[in-house]
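The following block contains the structure, expressed as structure tokens.
With one protein chain held back, the other chains of the complex are shown just where they sit.
On to chain A.
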Amino acid sequence: METATSDAEEEKKATFEASEIEYASYGGEHHLPLIMGLVDHELSEPYSIFTYRYFVYLWPQLSFLAFHKGKCVGTVVCKMGEHRSTYRGYIAMLVVIKPYRGKGIATELVSRSIRVMKESGCEEVTLEAEVTNKGALALYGRLGFIRAKRLFRYYLNGVDAFRLKLLFPQRELHPSLVMMAHNDASQRHASNRPLEEFPEQQERDCSSMGESVSNK
């Protein structure tokens, strides 16, 4: 996964209430240009349309978009599948445009994808992020991801990456945790409202198509 970082910028921040952000699941070809536009704009090296189609055609239920007054301001693109006898979700791209960062939109997008992965039977979720991407590391850390591995000079610019992993509780092993999970769920926000979170720094997670590059 490729993640870009930058220092805090003098961008004009958009003012909005959290409730003004609408989240939508990937609905079809009409959403593809929105996703591509966001990722291409934020990413130094644009992906080909085939890369996007690979994800959104095979796993449309895992991609979400965030809108503010009709304008697409964020997106997450994922996949899931069998990986070495583990059913695993993978977060491929996560983008929120700069004026809208720091307000929990990225966390909400990722959380929706993760919930679908969990409901689909995934045992874990993984992604890579640059070691210097403090914002992304903080976001995923709050969601329960650990830094499972460090990948030396993973990116061609020489920066290392962390392989982040989230392990879902295993029901058959931890019945007490199932009870705890039910108790916690009743205290969480409703699914269509953003989760409470700390202000985010800039974050952007983008990935290549396959995980095989990172699995050495």
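Here are some notes:
Basically, a contact is a pair of C-beta atoms (placed from the backbone, for glycine too) under 8 Å apart; a residue touches a chain by one contact, two chains touch by 3 or more; residues count from 1.
The rule we apply is simple: contacts and distances are computed from a predicted model.
According to its UniProt record, the chain left out of view corresponds to "N-alpha-acetyltransferase 35, NatC auxiliary subunit isoform X2" among "Pyruvate dehydrogenase E1 component subunit beta", "N-alpha-acetyltransferase 35, NatC auxiliary subunit isoform X2", "Creatine kinase U-type, mitochondrial" or "Transmembrane channel-like protein".
Only one of A:A18, A:L58 or A:I146 touches the chain withheld from this view, namely A:I146.
Of the residues in chain A, those that touch the hidden partner chain are 45, 111, 114, 118, 131, 141-144, 146-154, 156, 158, 160, 162, 165-169, 174, 177, 180, 184, 188, 195, 216.
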